[in-house]
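A single protein chain has been omitted from the complex, and every remaining protein chain is retained in its original position.
On to subunit A.
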Amino acid sequence: MMNQDTIAAIATAVGEGGIAVIRVSGPGAVSESAKIFRSKSNIADASSHTVHYGHIVDPQTDEKVEEILLTVMRGPRSFTAEDVVELSTHGGVVAVKRVLELLLRQGGVRIAEPGEFTKRAFLNGRIDLAQAEAVIDLIRSKSDRAFSVAMKQAEGTLSKRVKALRHNLVELLAHIEVNIDYPEHDVAEMTSSYIREKSEEAVAEIDRLLKTASEGKILREGITTAIVGRPNVGKSSLLNALVQENKAIVTDIAGTTRDVIEEFVTLGGIPLRLLDTAGIRETTDVVEQIGVERSRAALTDADLILFVVNAAEPLQADDYKLIEQLGGRPVIVLLNKTDLPVVADTEELAARFKPESIVRLSVLQEQGLDQLEKVIADMFFGGELESADLTYVSNVRHIGLLHQAKQSLIDGMEATASGIPIDLVQIDVRTAWEQLGEVIGDSVAESLIDQIFSQFCLGK
């Protein structure tokens, strides 16, 4: 068996209501889960295929976090043929996220790579040969998706701050390395107080990041949902109606000054990042053209598209153009203004889109919004919408990594305090630097070597 480490991921779609399941697989599945689980029986000795009632407890504070059911399945009689534990929590973003974070913070579990459970199942002989190609496709598509999500985040504030943090650490590392590799060179001798000072600064910044992360200001999450349609079909009123009733996770996100308005709402328990776009139509006006281009870009990036049509008018050329562009994408067609007589060609729309994805509503009279909520939920739980949990999981991953990096720096400071030589302390600082690199998807040893030579003048 190739895999010695233990992985975890949220196995169910994320949303409020119902339950959410975290799946843990690997040799440490039971022992790591036991670290945060309290119940009458000790699950370390539990036999296979048993279910246990108990509480998730933060081992540092002894605080009860969640009431859960825990299922133990011992390998090879499990999906991956490894020891598997499933933690069933209450549904909803907050609960499942806290439990997963807590589990990762114990240090023995890492977040699964895209498609990794299936990969393990295959490598351990649980999936038959004929499906090899399907397994590969799954890994490829999930990785590509995760990559594009990561790319989007790389432009964000979190990324900038993590980069700055890493830059400070790599300067410190380069300084330590020069002391080691060029012992006779006339650079300042690295002292433990200097390492301590730099580490403390880094820990303080990580703490600030974690604080903002828990307030949800940096780590945006939700299904990217674009509201599109030609001008004056009611897009902005729809957005306002949704926001007024459901304004939830975050607001005041930078970016609202752009032509694409961004709002975060929770609809039927599902987090949405709503983008209200400028009306898309052919135009010669330069300024409007820019807006239209941005709308098109938003449309390309969206995980879900709300296509608004004015039911009180016949379909127009610009509508048809959009219909062409929307082929094959997850779309909900909103027939707005149904308080007026419906003249739009609904048969034409029914022929182009799935019947269950066409919703009649009147934003003005606040009718049909419940139906919209239901359709979104159906699509989400039916697996048609995928991005949200990816974005979501990667955020949990970030928080986990930030905690780990902080711990590594603390280890390093404790080591310096007890007189451990700098080349050993370096191991802790370097680990922190690499963990932060994972947050932004960047870790190459070569960049440390580049830093050494750009920061110091060395040679013979």
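By definition in this document, contacts are C-beta pairs under 8 Å (C-beta built on N, C-alpha and C of every residue); 3 or more make two chains touch, one makes a residue touch a chain; residues count from 1.
One rule holds for everything that comes next: contacts and distances are computed from a predicted model.
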Undisplayed chain, where the name is taken from the UniProt record, one of "ABC transporter related protein", "tRNA uridine 5-carboxymethylaminomethyl modification enzyme MnmG", "Lactate utilization protein C" or "Sulfate transport system permease protein CysT": "tRNA uridine 5-carboxymethylaminomethyl modification enzyme MnmG"
Of A:32, A:82, A:101 or A:116, the one touching the omitted chain in the full complex: A:116
Contact partner of the left-out chain, one of A:66, A:177, A:276 or A:303: A:177
Missing-partner contacts on subunit A, residue numbers: 2, 4-5, 113-116, 119, 122-123, 129, 132-133, 135-137, 139-140, 143-144, 177, 179-186, 418-424, 427, 444-445, 448-449, 452-453, 457-460
